[in-house]
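In this view, the complex is presented without one of its protein chains, the others remaining in place.
Presenting chain A:
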Amino acid sequence: MASSDKYDRQTRLWGAHGQRALGEARICLLNAGPTGTESLKNLVLPGCGFVTVVDGEKVTEGDVGNNFFVSRADIGSPRAEVTLSHLLEMNPDVSGEARCVDPSDLIGGEPGFFEGFSLVIASQLQRDALLSLSAVLWSMNVPLIAVRSYGLVGSMRIARPVHVCFEAKEAQAVADLRIANPFPALQAFADAVDLKSCDDETHRHLPYPVLLVKLMGEYAAEHGGQPKTFAQRKAFAKWVGTQRRDITTDEGVPIWEENFDEAVANASKASLPTPLRPDVADVLADAKLDALESTDDDFWFLARALRDFRAAEGKGESLPVSASLPDMTATTALYLRLNEAYKLQATLDRAAFCAHLERAREAAGCDEKRPVSEGVIDRFLASCQSIKVMRYRPIAMELSARAAEDGAAAAAADPAAADGEAEAQGQYTSAVKEAVAELQMMGETNVSMCPALWAVMLRAADDFQCATGRFPGAGASPDLIADAAEVAKYAAVHAAGYGVADHVTEEHAQEITRYGACEPHVVAATMGAVVAQEAVKLLTQQYVPVDNTFIFNGIATTAAVATL
């Protein structure tokens, strides 16, 4: 008998709520070539909601050899329709539409078309069209993934003003047990215990948080406060260890108190506030929290409530208590009793948190009839130590970066003008230089295969295309040597800008020219997979998407992420 859920294996990664987000997503693909269709295939299979394929071409003989989603019988038919129907065949849960129009016409003529998409994937889009598109999407806060396969090189760029991660899942959360600052139910539990008079069975089964609260109280009474300095905390931990009892079985065999082992292990940090992870601290310090608008994502209201909770109920150092307790030595009864105490506090904290949430929403004028769902609140509280905000660099900023002595690149169209936001002229980031330095630090003497350098080469190829109207090495009987020389000139400018002039060579230019802008399926398949992966992260708001460019070097099968 078969499992009834075809998404079973993947929901184990992103949960039922992640699957729901995916199922509600509306995705737009521009250009249904191999890279584009492979990207979409990997989103249709796991069950995204709706796809729109935009492509102005008719299927040609060349497509049949290089694109899995067209067949010989389709030659001459609109490529958008053909690929859409083959893609939808793979998963009846997904629906979609085809727009048989050149993407550039749509971007220029009908920018409103892009409103309402959860994600736009632009494949093999030329520079000027990409710049216009990214400006349009930026103003709508619609995420953009721009992807290209270029010979054996691939690149993927993500752009979006702000992306919030509900569950970054980067590190194991540290449980904040509130030992230094016990809530009433925990304090009451500790107060009810008398370590001197209780029987041996109880003594060796008291859960360590109770032991620590108890002993911390005694220490503070004796020393006029909780242990704060390193020496004090160390001394406290040592003292906790001395509070063990010598217990033996009836036969005289000594019994070691394991709960005290756990107490000692956790003692020295017990009086310190649980540190906020830097990403969470950044979210709570975000200026956005003081300027909320009713149209903002729930995330911001939840984050604001978290900040307010921490300042008020959390006394400036605690987040809401979690209802789930880590594993520890205890009898069932004692463990359950302790767990009840934490559950009770978690309920109280949640209520306080929700009150903050309501106040924040009210202040911003949110619609009372459309509250944040209980499930979202629960998930937010469960993963509030794993939230993160990302702000991407606009593509226009990247492409407007020029070196002062820039000669060759001036021939290219002025990209800054295409950006509606009229970004100031961008700077070259240090990412390429850092990627090279990292390789060198790892003992690499020849860094020519460093993936980030190939991002520089793709830029040079684009400069060439902007200047000549064709890509280097492409077109009928190109002069490969002349093209490569020209590409090398463009590359030298950017290489200087990125601070890697010594590492970009003529061989790089020859290699990129050799490709003639071809889109081999094997690179397209790999890039399409990477794109879909990032799309899932953007759509589910789980995990951390690439910031901001992924470069694949198929010559050496390496890849890198760089902020360009």
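What to note about this one:
Quick note on the criterion: a contact is a pair of C-beta atoms (placed from the backbone, for glycine too) under 8 Å apart; a residue touches a chain by one contact, two chains touch by 3 or more; residues count from 1.
Basically, contacts and distances are computed from a predicted model.
From the set "Monothiol glutaredoxin-5, mitochondrial", "Aldehyde dehydrogenase domain-containing protein", "SUMO-activating enzyme subunit" or "UBC core domain-containing protein", the protein name that UniProt assigns to the chain left out of the figure is "SUMO-activating enzyme subunit". Among the residues A:L30, A:L84, A:M457 or A:V530, only A:V530 touches the chain that is left out of the figure.
For the chain missing from the display, the contacting residue among A:V264, A:A401 or A:V546 is A:V546, taking the whole complex into account. Residue-level contact of chain A with the missing chain is found at 1-13, 15-16, 38, 41-42, 45-47, 60-66, 68, 71-72, 89-92, 151-152, 169-170, 249, 324, 327, 329-333, 335-336, 442-446, 448-449, 473, 507, 514-516, 518-523, 525-526, 528-530, 532-533, 536-537, 543-547, 550, 552-561.
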